[in-house]
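One protein chain is absent from this view; the other protein chains keep their places.
Chains: A and B, in written order; residue numbering restarts at 1 for each.
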Amino acid sequence: MVTPIYIFIIALGIAFLLPLLERAKKGAAETVFLAALSGIALISWHWLFSLLTGRCEIGEIFTAGFRPPFSINLRVGMEEAVFTSAINLATLAGAVYLIRELSGRGTKSMMLYLLFVMGMNGMVLTRDIFNLFVFMEITGIASYALVALRLDTKGLTAGFKYAIAGSLASIFMLLGIIVIYMITGTLNIDSIASRMVSFSGTAAAGFVAPAVFMLVFAFMIEMKQFPANGWALDVYDSAAPGISAMISAGSAGAALFAIYKILPIAGEGWYMAAAITGSVTFVAANLIGLKQERAGRLLGYSSIGQMGLLLTVVSLGLKGSLPSWQLIAVGLFINHLLAKAGLFWLTGITGEDRIRNWGVIARRPFLLMMMGLFMAALSGFPPFPAFWSKWTLVMSMFSGGMKVWVVFILLGSLFEVAYLFRWFGYAVRGGVEDGESGDIVKGTPEKTAVIFFGAALLTAVAYYMMGKMIDNSTLMLMPLVGAAGLLLFERFDPRVRGIVSLAAVLYYGYMIIPGLSGMPLFFNSFFLGGGAIMLLATLHRRTASRGFYPMLLLMIGSLSALALSSTSLQFFYAWELMTFSSYILVLRGKKAMKPALLYMVFSAAGAYLVMAGFASAGGTVFGGAGDGIAGMSGSLQMLPFILLAAGFLVKVAGMGLHVWAPGAYAEAEDDSSAIISSILSKAGVLGFVFLFIKAGTAFTGSTYLYSTIGWIGAITAFFGALYAAMQEDAKKLLAWSSIGQVGYMILGLAAMNQIGWVAALYHSVSHFMFKGLLFLAVAGVVYRTGTRNMYEMGGLIKRMPMSFISVMIGIIALSGVPPLTGFGGKWLLYNALIERGWYLQAALAFFSSTVAFLYCFRLVHAIFLGQAKPAFRKIKEAPRSLIAAQYILIMAIMMFSMKPSILIKPIMGIVGERFDTLLTWQANTLYSPFGYWNGFAVMMVVCALFAILLVILLLISPKPQKVKQFNIVFAAERPETPETTHYAWKFFTPYERAFSGILKPAATRFWNAVGEWAEAVAAMSRHIYSGNTGAYVVQIFIFGILLFILSRGGLS
Amino acid sequence: MMEVLKQAGYSLATLMVVMNYGLLLVGLVTIIVARVHGRIGPPIWQPYINILKTLSMRTALSHGIMFYLGPVFRIVGGIGLLFFMPVVYGSSWMQNFSFAGDVILVVYFVFFGMLGMALGAAESGHPYSAIGIMRGLAQNTAAELPFALALMALAAQHQTLSITDIVAAQQGGIAHWNMITNPVATLAGMLAFFGMMMHSPFDVHLAPQEIPIGPPTEFHSSYLALMQTNRSIFHAAKLILFMNLFFGGATSIFVMVVKTFALLMVVVFAGVVFPRYRVEQSIRWFIRIPLAVGILAVVISAWK
Partner (left out) sequence: MKAVLVIGLLLMLTGFYGLMTRRNMIKMVLSVAITEVGLQMVMITAGFIRGGTAPILTEDITELASFVDPVPQALVLTAIVIGVAVNALMLAFIIRMYGKRGSLDVRDYTDSKW
């Protein structure tokens, strides 16, 4: 084995040689510099590799020929190898990224960089506490200088602030070290730790606590703990992004490792205090980050937050409260290292500090994709390492009874998601404010390569961790593989990509569906079949549609994985994958920036509730695969039930938690809206199905909980319909309608009887068909007219008859009027509710469905009937692929309307024996305990009547005289223009007036207030970071006092 | 097949009975209203004359295919409503196609015609048609709220949704009628009934002469004939529905005529006495007292 001493030898030696080399040959310095860094990295990788494969033991390296405690010793264990490898990798990549800037500043800067790297390696490797101090100072001095490298005022000021804070930390550290040395007589970390224990009760004990306090305080400053971290923010803000990346990724990691070594000296009493400090920092930094408008500083807040989280994990791990904390910490660290460095690097490439102007990156799909990937990693989306870490963390915390911790950690994570994706939203949709849209961001090749390398590495680690963590990882990987594979086709015509996606979905379905049964079969057929039809509709796309098909495929695949999941982790993995992919799909809409952010924040909050729910359920397996079980498993208790149900209620947009939905559904691209509304909205339904199967009805409080969920479903149905009737925007109307329709499904499921479940699943399919149909038809109309406001349309029946028929069939099915499929859902639902004794809910659902007539009529009237506008007199029918998809859906609706049994019978089989059988078939008649319904007969009677009466009308009035559009009079007035004659705007004003009392958007106002309060708190708190070094010094002292109080509490 | 044809024949006969009855009712109501106003009024067969008149109109215009089909949808809705209901309890030929579905089917089918005709009228491009439809839809949906509650109260009381079974449960004298056994539900249902019958004060959308707004002013000739025919059928069918639900059904045509006539008179007299509501007024009216009564009805019925 190469002794790690060479790390220092190489770094120091080359650092001194560089000026000579540069003098000998111009340009040689750069090569040697990079070679040196590679050499250092190779040593650490060699150790890591050997330790991983078991080729060598932990390395203990002694200096000066003595054994410790008489000499300084280094250690390379697994942890050291991992940290140095990661740090050296990042710094090597960072050096490549920075190479032009560094060489532009001369060899001095490269020397500094080498010292910086060496210092960090030393901090990780050394086992001597004073040596640790020295390496810390080396790292510090090198970084002060690197921060100020550009010699601009900002950088110099930041360097000065950094140096002042560093000096303070080193003063306290030395003070602590010297006292500890006086007491224990050694500087060796391992010996100190063992000797410290023996001092309790002796006279020296009085000195121990202050000494330890000084030491920990110093390291807490180095760890940038709240509120003693203003200087660090200014550093991230002011340094060159490439340097900030290294400080955030590298030295933060080294500091973390140092505190990991120090905490055992401090003793167990400090673990809690450190963990609390860490989580306070995590929450505070992320909260304040909410208000941040500048990229560098935003990343600074995120970095500090991550440090806090890591400190929490390490402290709790050392305390013994987190079983697999090493995995969590390493996952979080590597994730932070690569993703944060990647984002800093991107900041360097764009050169744009204000996040509002990040639209500059939108024209570079590759960089944008990298940004999305880093964002996903930082926010803990699968398959990135932080996802697995956060999952394990929350699981362990719950099983260790640390519920309050989970609340804070998830809250902090939510803030982080909010500001990160706000930024990403600007990048994708923001455009450029200052009108400098002309200049396209261009990275140099080596910078771009480094970013790609970082992303690739992150993905590799993700893949490795995924293989370790999740059962059946191959299957779970399929959606990602599909999406990645599709990326290869990005250069092709969109139609080719669409067809490839369609083929992939069909093939995948063909492969997995035959092997399935029960709920997985139902939902997979639903998601994949529906996905295929919707994919067909997207084939009309002519625009470049970059990234559209991969994300669509990812979403369909993750939905399928969701239905296939057999463990809680698999479920959550697929759930998060679905959230992310659908977020991107929503964000693709032109005006989708804000709705997409809202969607992301609510989805993340919902997902955290789900995660907490899984955690509180302990080891209960949650999933639908192998769903052959009869009855309910009854293995969930009240708390997990509430958490999971709340999480799923967010997804189904239950009233009160729905504020994200209208915007997300409406502002996505038109064909995406169809997919999101008709397919994705059922993910929450699937969640409820799995949840109710697991929970059963036997647990405490189940009656109230189910009835609460039922009421929420009914109220959602009502308000969804009412709001839909008041919309002017066709897509918003359908969005609200979707919210309401899913309410019926939840109501049916919550009834917890056979009919209710059949109703819910039947309605899921039925809703998919008619809502998909309506959204696609509207998509065609919007595509042709270029507007979504219904009152601007009118009379389109003459120009777009095919679309009109689609909408007409769609609304008849939606409204539940016999003889089409919608009625079956309603009939089943009322029977289920009567069986359950939920009469009031049934009446409310009934009323809601009548309100649905209002918006149904409005939709078809305002668009297709009434007066045609001159602008649209010449428009064409919707594109063929859209029409084709619509008519497939119409055929399905007609088939299921004619013979409901071909749909209801399989669904009854899938619902199976879980409940008492209440529904029976006799020929074509479906019997419930209360009533009966013969869909076939209804269809026949209606068709026969219609045919006969039509013939009668044809006989008595065979050839009516066709009249022109304006051949009408009203109140003896001739209409002037179509615009003033088409009655469509504010259509249901009397209704609005009558219901004005309950039409106030209370939920929206409430959530707005929550958002505003959070931002206000952030805006207020961030003023403590005044940029004044003197104030920062005071804050450091205040932090010291707080820490002291905290440690007293912790020690007692 | 023979069964179906036989049933179709029976139903056709029922339709004839009900249609004529409905037309006569419309005529009678006109007379009654006129007498209250102190006029003589038209003869009782005026509705027949009206239909013949409209049928023999020489002018038939069309604004488009939906305009043409609208009245067909409308009358299919009316006849279908009748066809899915048993008209006379125990009668072998007046059961119609009630085997196809229970009361939920019937109440939902009410909307079939409404929606279809609304589509037709809207295609004319006449703004007043659209306004009339908006008013009708808005008011009707509001009336459905107490009705739904009343229906659920009945379902809770009888534990069935089958109209035949509900009627069966009310046999054996007036004491068994839901009017007596479940008075609150009946009250809620009757309050909704005012709205559903579209009589004054809930007839603002029907385009009575002084406010020439709504589909009836748009349609003419044979279309209007279909709609007028439907109006009588639809009227009668709804009366029959309420008779079945709350007033013990009918065991013979005679009983049916008596009961439905009495029911209609309630509405007519109320309409003569009360002024017409604006749409938002009528909606507000429905979501106050009738809603409260309906909720009370459900609570009482579910309590048992």
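In this section, contacts are C-beta pairs under 8 Å (C-beta built on N, C-alpha and C of every residue); 3 or more make two chains touch, one makes a residue touch a chain.
Predicted model, so just to flag it, every value in this text is computed and none were measured.
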Can you list the shown chains that the omitted chain is in contact with?
A
Residue, one of A:Glu222, A:Asp237 or A:Glu835, that touches the chain absent here:
A:Asp237
Which of A:Ile61, A:Ile164 or A:Ala871 contacts the chain that the document leaves out
A:Ile164
Touching the absent chain when the full complex is considered, from A:Ile61, A:Leu174 or A:Leu1046:
A:Leu174
Would you mind spotting which of A:Leu151, A:Leu955 or A:Ala972 touches the chain that isn't drawn?
A:Leu151
Touch as defined at the start, partner being the missing chain; which of A:Tyr508, A:Tyr1025 or A:Phe1039 qualifies?
A:Tyr1025
Interface with the undisplayed chain - residues on chain A
130, 134, 137, 140-141, 144-145, 148, 151-154, 156-160, 163-164, 166-168, 170-171, 174-175, 177-179, 181-182, 187, 233-234, 237-238, 291-292, 297, 1022-1023, 1025-1030, 1033-1034, 1037
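Here is the rule we go by: only the chains that are shown with their structure count from here on.
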Chain centres from averaged Cα atoms put chain A and chain B apart, in whole Å, by 53
Given the complex, residues on chain B that touch chain A span 8, 55, 59-66, 68-69, 71-73, 75-76, 79-80, 83-84, 97, 99-105, 108-109, 111-112, 114-115, 118-119, 122-128, 130-131, 133-135, 137-138, 140-142, 144-145, 148-149, 151-153, 155-156, 159-162, 212, 218, 221-223, 225-226, 278-280, 283-284, 287, 294-295, 298-299, 301-302
Touching residues (chain side chain A, partner chain B) in the complex:
795, 797-798, 808, 811-812, 815-818, 823, 826-827, 830-831, 834, 837, 839-840, 842-843, 846-847, 850-851, 853-854, 856-857, 860-861, 865-868, 925, 928-934, 937-938, 941-942, 944-946, 949-950, 953, 956-957, 959-963, 965-968, 970-971, 975, 978, 981-984, 987-988, 990-991, 993-995
